[in-house]
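Only one structure is covered here, and it is reproduced in the block below.
One protein chain is absent from this view; the other protein chains keep their places.
Per-chain numbering from 1; labels A, B and C assigned in written order.
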């Protein structure tokens, strides 16, 4: 049992996967000697050598494209993209090849690849370092998209992602990297994919969120509880596929739904959750669905990022709205 | 007045824009002597020369990136991407630069650029030639996304897009390129951006769709009318921003909503429409919202594309479901 | 200003347009049956092209990308490779694929819009056709990296066209392969055109063999209509790669004697004279002449071969036409090893509505 931060739990899971399976290869920019710009791969090249923990040239498209070629040979590539804002050059390989290879070859070739990257803002980073672009990946069939909310879940979900025989996009909440520590048992136990996790049970409103926003959302739930408003808080965890059943069950119980995400609102993943409820739980709804999201603007430079990232106040306000209804 | 196909109306609008404004430059792969693989730029290089109608090297990222550099100099670039499945290499430039340049320079530099491309399937084309990826662009603030449904609207909306001082993604419904002809008056009149258009008024159900799917949707409306089911058919036209008011007004009148799009369902643009209705028109809804969409799969090779593209039968079925409710 | 680095690009040709040897021929040419096998495959490609175009014109096949004119390059590359190697093709290198065990029926099935065509029964490790131009290059670098990590004696071969070399992905892969001395060969098939854009407008580079120089990777240009020259150059490049000496860019200079695809009309943009001149140096005739000069071939064998190819092609077309019709389940069954709940539900929906007729 080690008390670790989220980024340290990622490091533990990577070390475990490399130790357990000779086919696992970690690659990315500065993941070697430097141990990654967030230290997620610290010490791994020293332990596993330069072939299994590789610095790549500075080219995200290349990293994703090589992962396809290596994956088709059966290697389990765990590639790091330094920040989510730099995923764009890799999207062609991810969408046109990684997500499709199994299907277009009818199972002959596969891509047991994980692509890890920091997700979201809140750390006063420079331009292009704070993006939340999960929906770009979730819309593509053939990919799984996972986003943990704590060290314990990061460890178990990353191991599950690495062991999954298909491509998984693994989004790491940047501002949780060092925020809170947890006891993480490095026992090689994976958590199930495709499942949401209920962080807190409640009766009045269902709050659905993921990644770093679980922090503000739980805090809002705390404050609301002081007014006897009981919130059920769901950590989506699996952004694709979405565990709609868990959400629908909760809404059937509470009758109210507030979705919280950092990404821009328009065509964000919250829309899919709200739409599914409008289709399958319309008669359970006691009030209109609310979305508390980033605004439909370019992610601002950090001076205004706190005005952009949904605040506890905005979440509380939305919950109150649903209770008016 | 000329009776033309949709692709011919695009050609008319491009010719008009080139003739009216010396700053307009058309560029792309095979748009010159060859006149574009769909002939959208036929004859333009002969009329306007090799500087204003340019064949580019085979690189979509380059095309979008150059458009940013040319746009910042005040040129109105109208770039063609040969098929939407080839947009990925251009996304970094579109999302990280084109959509942001005005904002990040506080208006000092702008991108008066239009990026045109065929959208959707249905023409028995090879792999990667039938994609519907509008949501990848709609999610990005700083872009407008437009999709016409007829020669007349294509002409007017393309002129509006070219004249707009900000970047516009212009999606051309591939299977409508040559399907139906219309009288198009080449009078240089633009249609308004940011507005949906009501193709048919009705009382029982609101059908929202765009691009090529307007064809199947109108046909479904025809057949349903024979059973005295009256559908209001809305052509979204502006995929970003979405003209929610027009949709909400219609739903307030009909109480029922069916959204039809060709793109995959999960995190597709239909979700944003359904979510907005669930937020702002919950009490108007007499039945759960229905989405008739592509399945959450990789766009199949063309042998199965008719099973993938929402059929008239599926639309009719969805309308019936909402009437049960 | 002092010179700190110098580079040169060599050109190889072993059989001229008349089929006369213009260089010492390599070892493998001693084996007459091997040479004949190469020629037979070239002829099969040419005849298959005609058949496929005809099927498309008569509505029995989708858009098809012909290989006519490029057969020598395609067959020579296949002949130089080993079974354990991995091929990353573009979409018209049938000669290489046939040599490696892809079937004519699989090729037709692919162009008929049926994914089962990419589930090669032969070369299980080869990548399928790659439509997004340039995106196959990193796959080859990746496969080569896997061979290096596992210390396997295999090589990857990535094709790209003259137009494709304008894509950044190609340069990224070449740079990576050079930096890590990966066992991969990048074959640029310079067939003169990228749809309607001539190679000369695609780049200022006077050769495509030099495309790797900027990234420290050597290159060689070869007459792509010379099946012996291409095989010789490829064998050297592959040997170099296997020896851990790194990648090579091989430019095969040939010509696209066909339209770009059956959806294209090259007469709109291509000078007829250029096409006529290209026909004078096409690869089949010179190969045949050379074989005849070595008494390995004669008119009787030629007509026998054409008859055999006709039979083989007809059989492949028959198998293609008799293949099971695609079922909607197929759209859902191969997305994931473990399908998601949504997929399972949508699969039922698709079954219910089936494949509607066109309206």
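Throughout what follows, contacts are C-beta pairs under 8 Å (C-beta built on N, C-alpha and C of every residue); 3 or more make two chains touch, one makes a residue touch a chain.
These numbers come from a predicted model, not from an experiment.
Novice: What shown chains come into contact with the chain that's not displayed?
Specialist: When the entire complex is considered, the left-out chain reaches A, B, C.
Novice: Among B:52, B:178 or B:253, which residue is in touch with the absent chain?
Specialist: Reading the full complex, the residue touching the unseen chain is B:52.
Novice: Out of A:2, A:19, A:180 or A:304, which touches the unshown chain?
Specialist: With A:2, A:19, A:180 or A:304 as choices, the missing chain is touched by A:304.
Novice: Could you tell me which of B:11, B:93, B:130 or B:322 touches the chain that is not displayed?
Specialist: Spelled out, the listed residue whose C-beta touches the missing chain is B:93.
Novice: Which is it among B:109, B:198 or B:286 that touches the chain not included here?
Specialist: Answer from the full complex: B:109 touches the omitted chain.
Novice: Across the whole complex, list the residues on chain C that are touched by the chain not included here.
Specialist: So the residues of chain C touching the unseen chain are 1-12, 165-172, 175-176, 178-179, 181, 201-207, 209-217, 220-221, 246.
Novice: On chain B, where is the contact patch with the chain that was removed from view?
Specialist: Considering the whole complex, chain B reaches the absent chain at 25, 51-52, 56-57, 59, 61-62, 64-75, 92-93, 96-97, 102-110, 141-142, 144, 164-166, 194, 241, 244-245.
Novice: Residues of chain A in contact with the chain that isn't shown?
Specialist: Residues touching the hidden chain, for chain A, are 29-30, 32-35, 37, 55, 57-59, 61-62, 85-86, 88-89, 124-129, 219, 265-266, 295-298, 300-308, 311-314, 317.
Here is the rule we go by: only the chains that are shown with their structure count from here on.
Novice: Of the chains shown, whose Cα mean is nearest the mean of all protein Cα atoms?
Specialist: Centroid comparison flags B as closest.
Novice: So which chain is the furthest away from chain C, centre to centre on CA atoms?
Specialist: Measuring from the centre of chain C, the most distant chain centre belongs to A.
Novice: Could you state the distance in Å from the CA-based centre of chain A to that of chain C?
Specialist: Computed from C-alpha means, the inter-chain centre distance equals 40 Å.
Novice: Where the centres are mean C-alpha positions, what is the separation of chain A from chain B, in Å?
Specialist: Chain centres of chain A and chain B, defined by C-alpha means, are spaced 30 Å apart.
Novice: Would you give the residues of chain B that are in contact with at least 2 other chains, written as numbers and ranges?
Specialist: Within chain B, residues 61, 85, 88-89, 127-128, 266, 295-298, 301 contact more than one other chain.
Novice: Multi-chain contacts only, two chains or more: what residues does chain C have there?
Specialist: In chain C, the residues touching two or more other chains are 115, 132, 168-169, 330, 335, 340, 342.
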